[in-house]
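All protein chains but one are shown at their positions in the complex.
Right, chain A next:
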Amino acid sequence: MNGPVDTAPPGPWQTAFRALGGNRSAMMALAVLVLIVVLSLIAPFYAHDIAHTDPFRANVAGSFMLDGRAVDIMQANDNPLHLGMTPAGPTWRPSAYMLGSDSQGRDVAARLLYGGRISLLISFSAAVLCIVIASIVGILAGFFGGFVDMVLSRLMDIMWAVPVYLFAISLSIVTISDGLKIGPFTIEADNLLIPIAIIALVYMPYAARPIRGRVMALRNADFVMAARSLGVPRWRILLVDILPNVASSIVVLAPLMAALALLTESALSFLSIGVQTPTASWGTIIQDGEGLIYSRPMVAIAPGLAIVIVVVALNVLGDGLRDALDVRETSKRGT
């Protein structure tokens, strides 16, 4: 869809992005997100060239150098009975075990970055997939109404009736052992597509409902009536009049869905029915830290904080997008 020609005044999208650019908290949130994505992307570089560890291999017998001294990764417990071992605590130096070690002697900082890759990949892909499915369902239901709407809406009601986490957990447990077989295709149980698809599916009704409502309102809008009175075919009204007008709602939903997807992914991984070992995700790292919560709390706190920061940033960004994309408000400002 090519929009206005060169000399045109700023269109609604341009205006919106300018408004978003002027929103300081949204821009901060965006900067934080970009920073976290970049940090996750450089995870291999950090592991190999800065921390010199392999975050996926247990290393209980090893040691690392700290201030010229060799320090055991697993240290004798300092409790009165000297039972068991405690992994090394945070050194706060990026060169080695910055955030300490987990119970298997792996570098938590490096695992955190690797976990970020997986967590963000899953949550962003799940959000995109969810929004795409929800848009199709919502637009079809809202635009065609009648029988199509009835079938799709009842289907969504059924999905809605099951609590999200319960739904996601049930689906995960079913697929965790044998993977997913769709006709001749089999998706292995450890494939990331499985958590992505599950998360996208369980949140679909939450995104489809508002889109459907918006489309239903738009279907009766005067400009749709005007287009019909000019003899524009239905599919063209759908593409030209309806879709661009719901696009703003869809864009606003995206970061919120990503935040929900991240939380769900972490929860599933924490319950070890999401991402499978040895792959790290923020949820699995928290699970690793669960047993060390009294002695080495940083193992669970670091990924927990990462989740909180990303979820808050996504929500702030979503709010900023909603403010920026409110078409009705901009039209008032314009005249």
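In this section, a contact is a pair of C-beta atoms (placed from the backbone, for glycine too) under 8 Å apart; a residue touches a chain by one contact, two chains touch by 3 or more; residues count from 1.
To be clear about the criterion, contacts and distances are computed from a predicted model.
One chain of the assembly is not displayed; among "Dimethylglycine catabolism protein DgcB", "Succinate dehydrogenase subunit C", "ATP-binding cassette domain-containing protein" or "Gas vesicle protein", its UniProt protein name is "ATP-binding cassette domain-containing protein".
For the options A:G22, A:P163, A:P233 or A:P278, the residue in contact with the chain missing from this view is A:P233. When the whole complex is considered, the residue among A:P44, A:P244 or A:P278 that touches the unshown chain is A:P244. The set of chain A residues touching the chain not shown comprises 3-5, 7-9, 11-12, 146, 221-223, 225-233, 236, 240-241, 244-245, 247, 327, 330-331, 334-335.
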